[in-house]
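Every protein chain except one is present and positioned as in the full complex.
We call the chains A, B and C, going by the order they appear; numbering starts again at 1 in every chain.
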Amino acid sequence: MTISSQELESSLEEQEVILWTERVVKRFGGIVALDGVSVKLPRKKIVLLIGPNGSGKTTLVNVITGFLVPEEGRVYYMGRDITGFKPHIITRMGILRTFQIPKPFLNLTVLENLLVAQPPGSYESPYRALLSKRIWLSREKKNVEKAFEILKLLGLEGLWDQRATSLSGAGLKLLEVGRALMSDAKLIIMDEPAAGVNPAKAHEIFSTLQKLRDEKNLTFLVIEHRIDIAAPYADYAYAMHLGRIISEGVPQKVLNDRAVIESYIGA
Amino acid sequence: MVEAQSLFQALYYASVISLLSVGITLSYMTTRVFNFAHVRFAMVASYVAATALLACIKAAGITGDYEFREFIGGTLARTPMPFWTYAVVMIVAFIVGGLVAIAQFYLVLKPLQKRGATGLTLMISTLGFDFILVALLFLYMTMPFTRGLAGDVRSLIGRVDFASLKLDFLDVVIRTGTFTVRGVVVLGLVFTVVSIIGLYLLLTKTKLGVMMRSSIENPNLALVLGINVDRVFAITWFIAGAIAGLAGYMFLFGAVYLKPLTPTTPSDEIIVSVFAGAIVGGINSVPGSIGGGFLIGLVEKLFVPGILSPLVGVGIIKYDKVFSMLAVALTLLFLPQGLASLPQTKTFQRFVAKIRRRGGE
Amino acid sequence: MAGGEPILVLEKITSGYGKFQILFDIDLVVPKGQVTVVVGPNGAGKTTLLNTIFGLATIHKGSVKYKGQDITGVPPYARAKMGMAYTLQLFNIFSTLTVRENLLLATYDLPEEEARKRMEEVFQLFPVLKERQSQRAGTLSGGEREMLAISISMLRKPELMLLDEPTAGLAPKLAKEVFEAIRQLGDQGYTIVLAEQNAKGALEIGDNAVLIAGGRVVARGRAQELLERKDLAKMYLGLEV
Partner (left out) sequence: MVDVGLLIEQIISFIGVYLIVTLALNIKAGYTGIPDFGHAMFFAVGGIVVGNFVAHIAAYIAEKQGIPGVTLEGVLEDNAGTLAALNEQFFPNAPLISIALLVFSVVVAVVLGGLLGWLASLPALRLRGEYLAILLLAVSEALRIAATYTTQVMGDTPTVGLTVPNLFAWVGSPELASLAATIFTVLMALTAYILVERLYNSPAGRLFRAVRDEEDAAKALGKDVVIVRRDSMIIGSSLAALAGVVYAINPYLGGGSVAAISIYNRVFWTFWPWALMILGGMSSNRGVALAVGIVGIALVWPIRLYRSQVTEFLRVEQLGLDPDAFANALEFVFIGLLIILVLALRPSGVIPEPPSRTIEPSRRV
């Protein structure tokens, strides 16, 4: 678990970076929400993004996922400039975000929730469905296999036929992750996965993320306020304040940074 | 050319729509539900008020013919009725309308809300409540005690004639040259204006009004300040229903302008216009809905027959409600908060600025 | 904990919203006549703590005692009548009402004479509100809004006043003024629970303090002592010391 910061930073050079931003600037009216933000997300790592309220974390995520277009700077994903791409295009390229307050399909079962998350395509056409099953049947079988595999990984397999409403807070967060996996996402951006979940469960969520990182080769960008829980699981961390990155490195280093602590405590 | 008489008729109709629109808005602002039963409150109030009127006649010891067949230029009533009967009837209509609304609030909406019903579910429950009210009206028509009041209430209520009661000394037919208007029309207008002013004063000058407005704007904060928001909302519903009751009172005298009374008319026909008034004016604005109600009423009964039909032909009159409906559609699509929100829109502000600049030149 | 007799006691509270749990096993004692500061980073559960005290959150476990009485299931409006007042962080004034109407609302259940007297007191503390009486509250500046929000609570002469981040989003100078006003109230004998993210500012004016992080109490004591602790910063982020 303990990697020294030098080690990681040097390995960053060689390692592939799945997504990076270059001096992104975003203004709202007179307020500068992002002031030249450059981040790099190494492949197969869990990256933590912290900062007090209003520091620009969510704006950064919105820029990465295409919900906002930056005034300056670029966003690159797998070597490709994706600045200004529409959100659903970015989603289809493999970047998926989960919601702080989980948004499950409440009346669908856990299994259905995953199945819906399959990448969009013609097998979802209602007109063809009216005519024949054949158009979607074989694919559906494969999807069910895949979904059960994911459910097992998340420890939700026993609940596959339960409605999403019956899941606990932590279960709903995991369901979000499951949907992301089902959609073939490569980079999953999570907004406060530990919020509203009791600490024991929160640790479960984070260890599941580690498992997924290792077994599924996924990259995670995690915004989290409960740094005490998240820090041990993260490989790298960025701290933001007033629209800038004020510190980066391994979590231990970032958390001991004076600037970071002061940004939290206030004047 | 619009005749004075049709102008007054249109105003009467518009008043009714306006009184009802404001209730739709009040109930939407408090409970976030489009109340399909609202116009039926007026019907119920109308029926009960009619019964009260008959009771008054009995109590006043008026015997002989009740000549209700009074239209403009018709024969005068044989037995004038004392003024207080109308006052009593009005108060009855007011209270009954309010009570029905409160009943819906406590018996239907609150329990459903407690079970976590969504806006749409609530809206459908109002349909259900409306059906029940219709059923009650059907039954009410034939209750033994109402029948006992005046021999045959049923035939009275069922008949067109009942819907055009004569208003004693207030119902003077005013004639100046070609200008003819029934007193009841003037009264109806006065009535609307008075209740609108009353509502305005209530909302702005009284503690209750301030509590209502605060609970609507921010129920959580009101709760924190110790206001029993539920009760304030219930009172708001009572007021909305009571104003609908006043509209129901106007049904009784408005057969020329509205349809005769049956359990389903005129409310089934005017409900679309009432919603139109509330939405076009602004579903979150009391003054907006009053204005919107008037606007819709005047478009249907004045603009279309008076101005449009001479231009494009008489056939257009039948389509009067199409205009209201289109107004609703356009409002919802392009100005969802209604005309009341117009001054806040950018286009409007730019427009004003432009005009100002022009004026300066 | 030092100070007067406890007016409010939270015992082993676990609470949140619906299924979600934000606070875990919180014990809290609020002494009468003092300013109790609740500090912690955002997401720590400060607002939820105040909501729990006022009955706006779901309590999963534990109890809330107020003046020796268990009020765990009492609805918020009834709590207000029992002498509690709560200044929300956001939407804490009625912006479509005038300043005067906002203030009137807080005194609606008082005799007129008393209401007028209290309003004068408010105007003395915040003269700017007197000037803006007939203005719509929505047109006030950020600082003025906070003053109005606090005034609304004050007018009720609450026995317990809850303030949620009154300085959020204010310029440092304004924030300082607001803090000073709160200290003044404390000196006048009000019992206040102040939730603040601005730890330094709040601890400077508080009597007692609790620090929560990740939904748990991490430290508690006299505000001054907490301010001086070297490991405050780390505790603040909920990290092991």
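Following the convention adopted for this analysis, a residue touches a chain if its C-beta (ideal position, glycine included) is under 8 Å from a C-beta of that chain, and two chains touch if they have at least 3 such contacts.
Here the structure is a predicted model, which means the values were calculated and not measured.
Student: Looking at the whole complex, which visible chains does the left-out chain touch?
Tutor: Answer for the hidden chain's contacts among shown chains: A, B.
Student: Tell me which residue among B:F129, B:F191, B:F233 or B:F294 touches the hidden chain in the full complex.
Tutor: That would be B:F129, which touches the missing chain.
Student: Contacts of chain A with the missing chain: which residues?
Tutor: 87-88, 91-92, 96-97, 99, 103-109, 111-113, 115-120, 123-130, 133, 136-137, 140-141, 144, 148, 151-152, 157-158, 160-161, 179, 183
Student: Could I get the residues of chain B that touch the absent chain, sorted low to high?
Tutor: 32-34, 108, 111-112, 115, 117, 119-121, 123-125, 127-136, 138-139, 141-144, 147, 154, 263, 268, 272, 275-276, 279, 315, 318-319, 321-322, 325-326, 328-329, 332-333, 336
The rule is short, and it goes like this: only the chains that are shown with their structure count from here on.
Student: Counting only chain pairs that touch, give me the topology of the graph as line, ring, star, complete or other.
Tutor: Contact map by chain: line.
Student: So, comparing each chain's Cα centre against the centre of all protein Cα atoms, which one is closest?
Tutor: Given all protein C-alpha atoms shown, the central chain works out to be C.
Student: Can you give the whole-Å distance between the Cα centres of chain B and chain C?
Tutor: 45
Student: I'd like to verify one number: the distance from the centre of chain A to the centre of chain B, where each centre is the average of its C-alpha atoms, in whole angstrom.
Tutor: Whole-Å distance between the two chain centres: 54.
Student: Contact residues on chain A for chain C in the complex?
Tutor: 52-53, 101, 168-169, 172, 192, 195-199, 225-229, 231, 255, 261-262, 264-267
Student: Across the complex, what residues on chain C touch chain A?
Tutor: 16-17, 19-22, 24, 41-44, 172, 197-201, 213-216, 232-234, 236-240
Student: Would you pull the chain C residues touching chain B in the complex into a rising list?
Tutor: 54, 56, 75-78, 80-81, 85-86, 88, 91-97, 101, 104-106, 108-109, 152, 156
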